[in-house]
Structure formats: structure tokens, C-alpha cells
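Here it is, the structure in full.
Just one protein chain is left out here, and the rest sit where they should.
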Amino acid sequence: MSASGAWMVSLVLAPLLAASIALVVGRRSGPYAALAAAAAIVCSLAGLIGQLERHGAAASAVGGWGSPLGIQLHADGLSVLMLLMSALVGVGVTAYAWGYFGLARRRDEPFNAAASRARESFWPLWLFAWGGLHALFLSGDIFNLYVALELLTLSAVGLIGLANQRTASFAALRYLLASLVGSLFYLLGVALLYGEYAVLDCQRLLELVQGTRATTCALALMTLGLMLKTALFPLHFWLPLAHGNSPAPVSALLSSLVVTACFYAILRLWCTVFANAGTPGAGMLLALLGAAAIVYGSLQAICQQRLKMLIAYSTVAQVGYLFLGFAFLGRSASAVLAWQGVVYYALSHACAKGAMFLAAGSIMRSAGHDQLEGLAGIGKQLPVSVFAFGLAGMSLMGLPPSGGFVGKWLLLRAALEAGLWWVAVTILAGGLLAAGYTFPLLERALANRAEPWVARRVPRGMELASLVLALCAVALGLVAAQPLELLEIGAPFQPLASQEANP
Amino acid sequence: MSVALVLLAAAAPLLVALLYLFPKLRGVAGAIGPWCAAPALAAAACVQPDLTIEWPWLLLGLRLGLDPTGRMFLAFTSLLYLAAGIYARSYLEQAADGRRFVVFYLVAMAGNLGLILAQDTLTFLACYATMSLAAYGLITHDRREESWRAGRIYVALVVLGEVLLFAGLALAATQAEGVAFEPMRQAMARGPWAEVGVTLLLVGFGIKLGVVPLHFWLPLAHPVAPTPASAVLSGAMIKAGLLGWLRFLPLGDVTQPEIGGSCVVVGFLTAFYGALVGLTQRNAKTVLAYSSVSQMGLVLVAIGTALGAPAAWPTVFSAVALFACHHAVAKSALFLGTGVAAVRFNTSWQRGLVVAGLLLPALALAGAPGTMGAAAKVGLKYATAAGGSAWAEASAWLLPLGSLATTLLLCRFLFLAWPRMHQQAGPARPGLWLPWLVLSASVSGLPWVVPWSNDHLVEWTRAASQVKWEAIWPMILGAILAMGVWRGRIVSARLAAWRIPAGDILVPGERLAERLLAVWNRYLVGTLAHALWLLRSWWSATTAPRFTPRFSRLSAAVENWGTMGVLATLLALALAALLWLD
Amino acid sequence: MSWSQCLPLLVVASSLLPGIVIFFLPEERRSWRTTLNLSGALGKIVLVALMLWGVFQGERFVVRYSLLPNVEFRLHADPLSLLFVTLSATLWLLTTIYAIGYLEGSPNRSRFFGFFSLCVAATTGIAVAGNLLTFLIFYELLTLATYPLVVHRGTTQSLSAGRIYLAYTLAGSAALLLGVVWLSSFVGTPEFIEGGYLDEVDPRHQGSLVRIFALMILGVGVKAAIVPLHGWLPSAMVAPAPVSALLHAVAVVKAGAFGVVRIVYDVFGVEFCSTLGVTEPLAMAAAVTIVYGSIRALYQDDLKRRLAFSTVSQVSYIILGTAVLGPLATLGGIVHLVHQGVMKITLFFCAGNLAEALGVHRVSELNGVGRRMPWTMAAFTVGALGMIGVPPTAGFISKWYLAMGASAAEEPWYILVLVVSSVLNACYFLPIVYAAWFKQPAGPWPVDQRAGRLETKLSLLVPTIATALLVVGFGLLASVWFSPLGWASLIVEREYQR
Partner (left out) sequence: MTTAQFYALCGVVLFAIGFHGVVTRAHQLRKLLSVNVMGSGVFLVLVALASRATGGHPDPVPHAMVLTGIVVAISATAVALSLVRRVHEGDAGEAPGDDAREAGP
């Protein structure tokens, strides 16, 4: 098995192994297992990147069992960037969780069986989810995609249900049912596709797939399923409740990683499997839904009273940005530029949204609640967290030095070259609306509050983790050249660009 | 040595004014204050007239110097400031805030002397502005309600004048190579906006001279100022406007008949209007102010003829310069005279001396033969005659009428300012009547003392010494009329009824301005502000609060299983259709 | 990175690093904070002096870093940027001294001085920006850095003012971003080259070039407070005096005006602008702003709001100078960039002194204040006379060149605008001077703090008098080669000789 194959397998295996160890050993081993897994992931990712830069896109059959029955792993620029994103946010969330699910139980809190159980069970669930993510990004065939999606969903449901209040359970249930419906739609699509071409591997499907009736049905079903799991605007009903009511590290990884992973699945389908079946009309529909998502999500976020619900609706809005890329189907000149913009925007959104939720977690830990009205003067208590929230907001708004700005810049360039005026206007309006829901908290942080402020101590690690993640979001703006070169490996968007044939 | 003298002339007043900043040195500054004009007088006397000093690093290239016109103006202005300075020293002996007056007086003097010595536009403008703003301090010195009002109006017109000058000179400066006077005059003559520039300058400097439509500040400001200040205001500062015309207008270079003609008309209008309104005044100093307005009208007539007929410019120049010199000295002598006349006399011969002292400059102003006034009158006659246009004949018979009006006005002044015995003012101190006496004496003696360079002046002074009938009939007629009115009770009673307040056209003007402002505030600004307020309150009262609940109700409607199911099926069909169609 | 490479970067860093360090200083470490602030300010002046000397020797300073494959972050030091950097460096030193005195004993000073230094770092960045993208980056950083300063007091009023400020500036920067992206689709990264280079773009795109110009001027015009976009400036007056002094005299407003100058001269080129026919509407907008700002200033009783509206009208002089074709008008516009900064900062320092020492905020409460605070009111009078444009002061020089430029470009009605606005300036400044010097104080002052024999703290008085002397100095020594006028004529030569 080639070196890159080894790195790929270790990327998937490390978190799963750590998860099982944490599960088996239990009690205090969770955080340490997570730490070991994180280290392993970072090393293997570095190795994989090194390999890819030398040899280009790599594929390997796990354990010698090629497709269709065995697991076929495939890595190219796009998946490596996504792995980079999950590594960044994953390490950040793990560091934050050390403080949040603190080992040493705080003296002032009475012993609570449910709380300690939740503290221990976070780690295995999170490592399973991490493994599922890596499996998703590396999977080479569409059924593996389904399996990875399911693994991710089930562990995410478990994580949401951690908080053992009724609303958390209710939200987890609703999320589970919605994801199951989505997965089944996706599976039906896979079935139809297999019925047509009897092939599961993505690369081989790319050559075989034409615009036959069954393929269009399959594509429609699969896209719908994944849209439901990515919570694109009309089908987003489960996201605000789920992300708004789960513990801070959980909602951070849900909003930044799980949602983006599902979007990655759609992107992978439309770019490789259905490259020839996709039509500009369908792309335009998805883009229009995206634009509607931006407007609806932002306005909802502005109207929210609770900080975490505000950030959840902001996720609904930012997902809309990602779908704007579909407007460029068939416009090969600007399509590659647009897709680079979308992927980079996804990367910086993940970091920014992660930092925002982690900062919100520290604020809630200190204030005891997250009602925006009651947070006046929080700036004096938690300057680092508020600063991290501000930096993350800066990236969401797409203000210059941040990664969001680079994504926005590429998308705007593409939109103006392709002459899609409404896309450019939506992007700019999205930026302004993002300011609409970022600044209320900053405003309250700077307000000087009359009555004294009773604040509970927040572990240093939590605040620092959110700050580091926010700084990553901003640093992405400064070091944009390297990741974009990385994205070129294996030319993921080449099939889109080459299908100049149908207008 | 002469360079140092010129620099000292300009800088002395400023340096002394600065001394006032340090409390210890105030006594010294008070003593040498009035003598600051001495170096300027010395410079005028002995510095050869073609000297220029260049400082390119100061204020876009400062250039000071003395040319023939400058020298003449410097002579009478420094004489005036010296006399008024000494007068002021004793006049303000007992006044508490004498120090503040002296500072403003010195800064005004620095500005006035500076603008005479200036040889380039920007220095001229800078000194002109300093003089005008410092004069505000002199006008509002005694802090009475009328002086505040006069000060306000004075500043308004100064700013207007300043701004008009700025526009006119800027228009010319682009065409001119440098900022010196000669290139500016060329630019004024030939630039694309020659007429606009000339009109702007005429109006800008006209305000300072008190030309009719914009003259109303003068009769208000001069009387309220303390006597030495009004002497300087009426004598020296008015002439700054005239100097501005001489420096910048393209006289003798290009014919602008229509502007020239209108100047002559306005000039005569100012002359007669000033005299008539002056007659109805109660206060002696206001009468003198109106007489200045009317005299400056005559100057405007001369300038108008020069504009109309450039050939006549040499004669007009000498006439105007002589007239300015004579008017400055005579008018300030009269102003100081009013102060001296109000003093308590213990012997009748002192009163007789003061009466004689008042009569002499009055006669000079009226143009009695043997005085400089007569020479000036002759000069004016020749100047307007040399014009040669239609206005020449008209001015031939208008000028005598002008001097008739002036004589009537001066009789009115004498009637008001007649010194009486047992007046309750302080005793006559030498510091008061000595400078006044010097000025009155110089009115008659000056033309023979100052060595005239060009022949016009020599010829006119010789003509002035003989007694000619056509020169003196207006004076005699005026005197007879005045005596008749003074004697006849009925006529003087009815005349007393025609009482026109000082600053004549200003009073209706102010009422009109107030009404306009009220309309502007109530309608334009009022409605605009109200509309904005309405819009803001509608937005905050209605849309914002209604928006949030309605929008959250919408979210409940969208985010449930039912709608999700329907929308999902619709989307599936739409996607399939779109994928299938093309 | 050779020495000449990193100097512009050092200039920006000289205020960025102290800012970041000050953020982490606890509130009570006053001496540390002051030394950091002052050393930062002095360091910047030394570096700027070095750069001036370098450029004078003909050295070229360029810092280059590629952000995206064909998009580059570039800093360079050309005469125009040096003019603005020198202005902001000197005025920052004075404002720092003033702020240290003014904020004695008030809360959140570490936060204030942190953002204060970030704001000046952004301004310096704008000045030395080498292309439009770098300009945009620092332009938006400036908005973020100034927001916490505007809401520094944390009262509901200042928070709503902050909200208005954000709404205007973020909308403006969105328009600017759209303009820059659209332009870069024609010319790659839009550079700053003296004399502009857009005339080489093929004529087919001229229609969209006009729209790009409009978008960019809209974006930059928000900060330059052109009439419809000026709403944020008067309401941002709730900020403490050093902030409104720095914001309205040096940083924000000047960044906007500087942006307009850069766009018209170094991107489009002023001849190309007039062939495109965009200079007339810009000049018209500037003229309307000049008159409107002055009229609104008449009706303001609050002293700082009156100064704010006067800033709205004064900044448009710079834009008028830029929009009128011809070297003289440009010279007037660019030199007014410096003069207005110096004059306006003097007036704001005086307003701050009055508020700090006597608790006087309204114009109606100013009667007889000249006797109580003679030095401050003397500085105010000099500043006011400068604003009106009375000859010996700096204001007259720039108005003189603007008027000459207008008449050289055969557009006499701009002179009418200058005349009307000078009269209006007199109408709203002279009553203040008159009330201060010539009227009697109505009653005891609301607050009466004296610093021993002096009328107020030395650290408040010295900057005020220093800037007042600058106003007169720039006026009197205008034709010396190192004065702003000399430097501006050097810039204009290089702009027009392409």
C-alpha cells in the first residue's frame, strides 16, 4: 500500500481507535485519548499533504479489497482542504472541551450523576464523529459516502442529546429523524444510480454517467437528501433548535464541521459523479435557494434574543453563501474561480463559526444565561472571548484581513466576470446583514453597566481556544496563496470547467 | 538705513502691541505707543521712492517698498496716526480700559501702514484684513448698546468686502505672472473676466469708502468710536479703500466706458445723498461721517472718469491723490476739533481760538481759496473736464452744486459743534489741543510745504491762491442759506421734523432681513426638520417593532415538518424537471 | 528584506505594536501606558523623518507581499503618502499628549489607547498603501478600530451614535469593495501610479468605468462626509474630545478625502476623469456639501456639533480642489488636506479644554470665556480666522489656490461657492469669538478646575497652542520648500508631468 494510502487509513483509524479506547476504559481517559488522536491526525495529515504535493491525487483500496465491496479511499485537493478544516476546528474544539468538560469537578457544584456521565461520554462520541468526518472526506465511492454520513449523524445525535434536558432530547430526536429521511433519499438515489450503471466508484462513474432519465431522478433525490442534511433554507427547520440548545463545543463542531461535510458531499457529487448531468438551470435553482437562505437566515439572526440561537441562524445564512457557487455551472471561465471562492469561504466559515460558538460558550458559562439583554458590560469580564467573537464576526462579514474576505473577493470576481449581478449584490448584502447580527453583542460588551456584575470563573483554556480559532479565521486571509495551491491538486473542479459543451 | 526705516515703520506698532502681553512692560508700552507712527512719517519724508524689500520665504513672497503714491499716502496717514495717538493718550488718561484701546489702535495702525508699504497682493490683503478687524475693537470700545450694533454691522460688511476682494483678486491672479501690482493690473485689464474682476474690486473697496448702497455702516461706526479712533477711521482707513483702487484697477490702461459711466453716476448720487441725509442729523460726528461719505462720492466720480477715458488718468491721479490728502487731514482735524470743542473754557479768547481752529478746516473742506481744499477742487474740475465724455459737461455744473451741499453740511456741523462757555467737561489739556492745532494749521500750510514733484499740483496750488468768482459763489450762497435757516425759526422747526436715523437705509433693511429670516426658518428649515422627525418616528414606531414579532411568526410557519415535506417534494420535482429539460 | 524594503512596514508597525501591547496592560499601569504611547508616537516621527530623507535622496521604498495568486499587498512611499503620513504622525503625537491629560482618571483607558493606536496604524497604512486593495484593507480596519472609540463612553446615546456610524461606514466599504473588485476584473490589481493609467483600458469599457468610479467615490465619500452620506459625523460627536479631534481632523475624514485624491489622480488620472465626464458631478456634490455643511452649522447650539458640520463643509474643499481640472486647484485641494487637519484639530482641542475645565458644551454658554481661558480662546480665534480664510492664516492659502484654480479652469461659479461658504463660516465662527472676548460671563461656570496658575492642565494647553502656531506658521511660511504648500507643489508637478 503506498505511503499516502497509509496516511489516509491512519487519518480515519486514529479517531475511531481513540474513541473505542475512551469508551472501553471510560472514567478519565477520554480527554487523553482525544489528545492522542488529535496528535495522530495532525501528523498523518501533514504526511498526506506532503505525499499529495509530490504525487498529485492519490487513491488506495483499504486492505486490498477494491471497490465495489471493499472501501476505496480517494484524496485530492478538495478533500485535503476539508481535512485541514476538520483538523483545525477539531483541535480547537478538543482544547476547548478540556476546559468545558473539565476533569476536576468544580468544588462549588454538587455531584450530579447525569452531568458526570455526560462529561465522560462526550469524548467517545466526538472521536466517532471525527472519524466519520475523515471517512466522509476520503471516501472514494458513493456508498461509502452514505456509511460515513450515517456514522457522522448518529454520533452528532448522541452529542446533541448530551445535555439531558428535555429540549436537547427533543432537538436531537428531530435532527435524527430529519437526517434519516435525508439519508434514505440519498440511498434511494444510490440505488437508482447502481441500477443504471452497476458501478459505485466516483471516478469510474464520472466517465459513464450521461443525462438519462434514471440519472436525473437519482441526482435530484441525492441532492434533496443532502440539502436536508445541510439545512439549506427551506429545509433548515431542525438546525436552529439543535445547534441552539446543545453544549457549546457540540454546537461549534456541528455548525462548522457537520454542515460543511454534508455540503462537501453535494459538491463531490456535482463535481465528479454528475459532472455531465448537472444543468445550469438546476444550478441556478440551488443558487437562488442559497441567496434566499442568506437573507432569511440573517434577518432571523438579527431578530433573535438568545446568543446561541443568533449564531445558529447565522449558520443557516452562511450555508446560503456556499450554494451561490452553483450559479456558475456552465460558465467555465469563472466557474473554477467561483468554486475556489466557495471552498475557501467554507474553510474560513468553519473556523469563524467554531470560534463564535466557543466564545458564546465562555460567555454563557460566565453570565449563567445567554439572553442578549442581560449581557451589557460583558466586555469587562471576558475581554478575550468578546475579542474572539469580534474577530470571528469580522470574518463572517468578510472584512479585509480575514479568510471570509478572500472567499468573498474570489466569489465577487467570478460573479462580475460572469455578469451575475444578483450574486454580487447578495454577497455584499449578506456581509452587511452579518454586521447586523455581530455588532449587537459587541455593542453590549462596550456598554458600561450600572449594577455590579456577578460572574463565574471561566477556565483560561476555554477563552484561549476560541481566540486561537478566531485568529486562524483571520490568518486564513493573510496566507491564502498556499491553501489555494493545495486546492489545485487533482483539479477537483476540472470536469465542471471542461463541460463547456452544454451552455 | 532706509530699508531699516521702512521695516521699522511697518513693524513698530506690532512690536509695541506685543509688549502689552507682559504686565511689567505695560507702562513703557503706554508711553511709546503714540510715537510708533514717527518712523513711518520719517520714512515718508526722507526715503527715496523706488525702494523695495524682498522676503520670498514669508507669506508667498513678501515684498515691501515705497513708490510715489505709497509715499504720499504714507505721509498723511502717519501724520494722522501720530496726532490721533498723542490726542488719544491724554483723551483716555482717566478711562479704565485705555490699555485695550491702545492695543487695538496699534494693530490697526500696523495694518494700515503695512498695506501702504505692501508691494504685492497677498501682503496688501493680509494687512487690509488686520486693519479692518482691529478697527472693530476701536468701534466697540465703550461697550454701549449702539456700539455693539455698529460693530456687528461693521464686521458683516468687512467680511463681505473681504470676500468680494478675494474673489476679484483670485480671478486676476491666475492670468497674472506674479502677485506684484503691475502684472495684476495687466491681468485685470486683459483677463477673460476683466469686467467682473473690476466690478468686484470697485464694490469690495467701495464698501470701505462708503459708496452709497453699502455706506450705512460708516455713519453708525464713526460717531460711536472714541474721538481719536473716529478721526483715524474717517481720515486714514477710508483712504485704504482708495489706495486699493489705485493699486489694482487698470486705470489709464484700458477703456471700460460703461463701468466708468455707472461709477460717475453712483459717485454723484453718493455725494448728494450723503450731504442731504447729513443735514438732518442731530449728532456732530454723524454729520461729519455723512460728509466723508459725500466727499468719497466725488472721488468715485474722478475714478469713473479715469475708467471711461484712460488718457485723462495722469490728471485724475494727481487730483485724487491731492483730494485724499486734503480730505484726510481736514476731516481728522474736524473730528479732533469736536473733542476739543467740548472742553471747559475758562477764558473767552481760548473759545475764540477753538472756533477759529474749527472754521479753518471747515473752510478748507468747502474749498475756500488759499487752502489745500481749493487746490483739490480745482484738480477735480480739471480731472472731470479731461474726461471728455458726455459726463464731462454734466460734472462741470454738478461739481459746484456738490461744494454748495458740502458748505451747507459744514454749516450744520458748526451749528451743532459750536463751543459754548461753561460746558461741564474736563479742562483743556495740552495733549488734547496741541495735535489738533497742528492738524488744522497744516490744512492750509501743507500744499506749500510738501515739495510737489509733478507739475499739475504746482499749477493747481497757484490757481487756488487767486480768488476766482466761479470757485467761491457756491460757498457764499451756502453760507447765506445757512444763516437764513439759522435765523428763521419756522423753517428750522419744520426742518427739525425731518429726522432720519443714522445709517438711513439700514433701518428698513434690517426689518426686511428679519422678515426674510423668519420666513426661511419657519417654512424651509421648519418643514424639513419636521418631515425628518416624522419619518424617523414612523420608522421607529411602526416598522421596527412590528417587524420582529411578525418575522418570528413566519419562522414558526416555515420551520415544521408539514411545510418541510411539501417544500421537499416540490423541490424534488423542480430539480428533476430542470435537470431533465435541457 | 533590505532596509528600504521594510521602512513603510515599520512605520505602520510603530503604532500597531504599542497598541497591541497596551491592550494587555492592566488599567492601573498608567506610567507604562504613557511611555508606550509616547515612545510609539516619537518612534513613528523618527521613522517618517527617515523616510522623508530617503525619498528626498531619490530612494524608492516598496514592501510587497502576495495575498492571492495575482493579488498583492503593497506599501510604497510616494510624496502624496508622505504628506499624509507626516500630518498624521505629528498630529497623533499631539493628540496622544492631549488624550493622556484629558482622560486622567476615567475608566477603560487601556482599551481606549489600544484602539487609539490601532486607529492611527490604520491611517498610516492608508497613507502608504501601494494599491487599491491594500488601501481597502486598511480602510476597513480603520472603521473597526474607530467604532470602539466612538462608543467609548458606553452610554445609550454613544451606542446609538456607534450604530449610525457603522451603518454608514460599512455600507460605504461594501460599495468600495464592489468597485475595487469590478476594476480588478479589468486591470488585475489596481495599482497607484502617478497620473493614473486607466486611459489605456479599451474604450468599450468606459461605460462600466464610470459606474466603477461612482461606486468607489460612494464608498470613499462616506468617510469624506459628502452630503447625502455625512449623517454619521455630527452624531459621532458624543465621543470624548481627543477622539473627535483625531477622527474629524486627522484619521477618518482625511482617509476619505485622501481616498478621493488617490482614486482621481493615481488610478483614473484627472484628464481621463474629465474625458469620462465624472469630474463635474463630483465638483457639484462637493459644492453642495460645502454650502449645506455651513448652513447646518449655523443652527447648531452644541459647539462640537457645529465644528462637526464645519468639518463636513471643509473636507469638501479638498474634493472640490481634486475635481476641478488644473494644477492650481489640485495644489489648493492637497494643501487644504494638511491645513484643514491642523485648523480643525486646534478647534476641537479648544472645545475639549472648555468641556474639561469649565464644563461648557453649548455655544450659548460661551459668554466671557475669553477672560477665564485666554490662551485657549486665543487658539480658538486663530483657528476660526483660519477657517474663515483671513489672509495671514493657512486657511487663506488653500482658499486662494482653490479660487485661482477655479478661475484658471474657467469655472467661476466655484469661486462663488468659496465666497458664500467663507461668509457662512464667518457667520457661525465670529459670534463665538465675539461672545468669548467681548461679552460678560452670565454666571459662575458649571465646573471650575484650574491647574495652579494656568487656566487648565498643561498637557491640554500645550497641544492646543502648538497646533494654533502651526496654523499661523503654515500660513506665513507657506512658500518655504518644506512647508505643506512646497510639498504639495512637488506632488502636483509629478501628477501633471506624466
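In order of appearance the chains are A, B and C, and numbering begins at 1 in each one.
Everything that follows uses one rule, which is that a residue touches a chain if its C-beta (ideal position, glycine included) is under 8 Å from a C-beta of that chain, and two chains touch if they have at least 3 such contacts.
Remember, predicted model here, so these are calculated numbers, not experimental data.
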For the chain not depicted, the shown chains it touches: A, B
Residue of A:S139, A:N245 or A:T438 in touch with the missing chain, whole complex considered: A:N245
Contact residue for the chain not shown (choose from A:A6, A:L35, A:L180 or A:L372): A:L180
Contact partner of the left-out chain, one of A:A14, A:M364 or A:V468: A:M364
Residue among A:L200, A:A445, A:L469 or A:L487 that touches the chain left out of view: A:L200
Residues from chain A at the interface with the omitted partner, ascending: 68-69, 100-101, 109, 112, 114-119, 143, 147, 150, 153-154, 157-158, 161-170, 172-173, 176-177, 180-181, 183-184, 187-188, 190-192, 194-195, 198, 200, 245, 247-248, 361, 364-365, 368-370
Absent-chain interface as seen on chain B, which is shown: 561-562, 564-566, 568
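By our rule, only the chains that are shown with their structure count from here on.
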Centroid distance [mean C-alpha coordinates] between chain B and chain A, Å: 79
Mean-CA-position distance for chain C and chain A (Å): 43
Gap in Å, rounded to a whole number, between the CA centres of chain C and chain B: 38
For chain A, residues contacting two or more additional chains: none
Chain B contact footprint on chain C (complex, rising order): 299, 328, 388-392, 396-397, 399-400, 403-408, 410, 412, 415-416, 418-419, 422-423, 426, 430, 434, 438, 475-480, 485
Touch list for chain A against partner chain B, complex: 178, 211, 213, 216-217, 219-221, 223-224, 227-228, 234-237, 240, 277-282, 285, 289, 299-300, 303, 502
Touching residues on chain C, where the partner in the complex is chain A: 66-69, 71, 107-108, 111, 136-137, 140-141, 144, 147-148, 151-156, 159, 162-163, 166, 170-171, 173-174, 177-178, 181-182, 184-185
